[in-house]
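Let me give you the structure first, and then I'll get to my questions.
A single protein chain has been omitted from the complex, and every remaining protein chain is retained in its original position.
Up next, subunit A:
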């Protein structure tokens, strides 16, 4: 717990589920395309080309505002943020300033069972600039290439109040935000550049430092950890932290000075007269009705509908894809078993492989596995192995069970093995009869060995007791 840490975030998320850009008809599906192939006079900022707002993007932004419990503006307006940069084709970025689309929201994050409310200052819309491509590194590149495929991609910026108290909370917040956006189906966080974060961090009483352009989820926590320890060290040495903007270098894991307060940028915001103010009050009510079920509501429903534990419901609803996967499975088999197998085993195996639910096998296969478990054809251990093979090699669960001999052996085979073990290990039997319970473990082990692990240990145990008429 770091009581003196104050963190505020500005999170830029691409509304990359839209088909066209924010102000023109160009496709947003440019990932992996040749540079500058998804451009037109508008997103290249050619003289005379005018922006026209993508109404769908406004709808998406309103939905985000509603999901973050914000108030939606009656009128919203765009502004020009004027600055010179080679990736900015017009010399200004069209963004929102006064009159953002949504304001004054709230979201909670919980770390170590502490639930912290985080106030959302505003949600606003803006366009992405192009992308600079350096030859080699920034320092050694002789020139820079500009790719405008990204230019005009619709972004929303979520700005929090400085309510976060630790890098871990910050990361949690961002994850939760990402999940909500994916629930709304307006965002795919797995695409490159989909989410970028600026973080403001200070120690109580000290100056505020802004870290710009952190572009990975893990980077946020690392950048903040670095910056907090930097500020702590300065404080310890009696050096004053100055207000400045720093850049986070992901590769070297450090932050470096970009500009100080004295050189603060002057953006000369003023209204974008090419886009008339939008009255969005009517949209709000329509969109409210269309808002999908959000994580918390889904969690409560899972608990009551499927009778699963609090913890399972929470894990399963943290990501829309996992929730959907679970619902698919739970609909066709024991929902409580399904919760364990999806939330604990499948999710665990995916995490271990640093993979996503999207990389998992089809829910039908999971239903089959749970069915085999229920019918006692495979053991828990066998089921885990099926899951691992499916994730690593793919295939059909039935053939994996067969080819790896994972089906439990027939009871008479077990019985035969138990009889053999009893006759082959007279001294252990004697030990057991004379009251040494450890002997039971040995005998069970021998049976397991004989059946190459296919027998159910519980069943072997019972059989041994039965055949030896042992009352232990």
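By our rule, a residue touches a chain if its C-beta (ideal position, glycine included) is under 8 Å from a C-beta of that chain, and two chains touch if they have at least 3 such contacts; residues count from 1.
To be clear about the criterion, contacts and distances are computed from a predicted model.
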item	value
Omitted chain (choose from "Glutamyl-tRNA(Gln) amidotransferase subunit A", "CRISPR-associated endonuclease Cas1", "glycerol-3-phosphate dehydrogenase" or "ABC transporter permease") - UniProt protein name	"Glutamyl-tRNA(Gln) amidotransferase subunit A"
Hidden partner chain, touching residue among A:90, A:122 or A:454	A:90
Which residue of A:4, A:274, A:334 or A:356 touches the chain not shown here	A:274
Residue of A:8, A:51 or A:65 in touch with the missing chain, whole complex considered	A:51
Residues of subunit A (touch criterion as defined above) contacting the omitted chain	41, 44-53, 80, 82, 84, 86, 89-92, 144, 266, 268-270, 273-276
